[in-house]
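One chain of protein is taken out of this complex; the other chains stay put.
Showing chain A:
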Amino acid sequence: MIEVAGLNKAYQTQKVVDQVSFQLKGAGVTAIIGPNGAGKSTLLGLISRLQRPDEGWVRVDELDVHHCAGDRLAQTLAILRQENQISTRLTVEDLVSFGRYPYSKGRINEQDQFKIEQALAFLDLLGLRHRYLDELSGGQRQRAYIAMVLCQDTRYLLLDEPLNNLDMKHAVGIMKLLRRAADEMGKQVILVLHDINFAASYADCILAMKEGQLVYMGSPEAVITPEIMQDLYDLDMTIQQIQGKPVAFYYR
């Protein structure tokens, strides 16, 4: 269970995350949506301890994220941010192997190797395993990073815009995979998404943020409505049910 209570974060006088509180129970996929600058990435940073809140606390499975030992949390919660720049030259397999560091501390054993193979296969990276990251396309690199956090084998998975740089086929592939991770492996996946239709099709729960505040929270059917979207994005949207999921049309 993830509990977030009274989170505040400000840069100088600008409030980026403003009194955010919520609880997420059990397995599932949760999408954070909202316009640019709404504080989505910062919220994810605060939950994952990459950033410190000015006020408030976060608990994951009863562990206080900002005061608990780092290596313990690394086995519970994994985070992947948008920008990942690495100064060293790594192959895909090197990168994915790092996902096992919280367990192996650098000495990869058979079980670690098994998890690495599994993650590589899951993301369709077996053919690319010996390629260097700087030789890959943006989408391939993104998949390698996702394989790494998946390999970390944590119950909670936090992803900041994982669909960036991905074409439609791979975007759908990643979302299906995350859905499977939630349904079959009991993971709680929280991700920032820009495409509300992906959120509506795959998420169990949607958190909508605006100006640092959590303004709506609920199932896709409850949140993806013309009124709420108008409030959130200041756009007129036509929303229809297709195959039982709300789909928004907002291109013209």
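The rule is short, and it goes like this: contacts are C-beta pairs under 8 Å (C-beta built on N, C-alpha and C of every residue); 3 or more make two chains touch, one makes a residue touch a chain; residues count from 1.
Following the convention adopted for this analysis, contacts and distances are computed from a predicted model.
**Student:** With one chain of the assembly withheld, which option in "Cytochrome c-type biogenesis protein", "DNA ligase (ATP)", "Iron compound ABC uptake transporter permease protein PiuC" or "Phosphoribosylformylglycinamidine synthase subunit PurL" matches that chain's UniProt protein name?
**Tutor:** Its UniProt record gives the name "Iron compound ABC uptake transporter permease protein PiuC".
**Student:** Using the touch definition up top, pick the residue from A:42, A:152 or A:197 that touches the left-out chain.
**Tutor:** A:152
**Student:** For the chain not shown, which residue from A:81, A:155, A:170 or A:194 touches it across the whole complex?
**Tutor:** A:81
**Student:** Specify the residue from the set A:16, A:46 or A:73 that touches the hidden chain.
**Tutor:** Of all options in A:16, A:46 or A:73, contact with the hidden chain holds for A:73.
**Student:** Residue by residue, what part of chain A touches the chain that was omitted?
**Tutor:** Residues touching the hidden chain, for chain A, are 48-50, 70-75, 78-81, 84-90, 94, 98-99, 101-102, 105-107, 149, 152.
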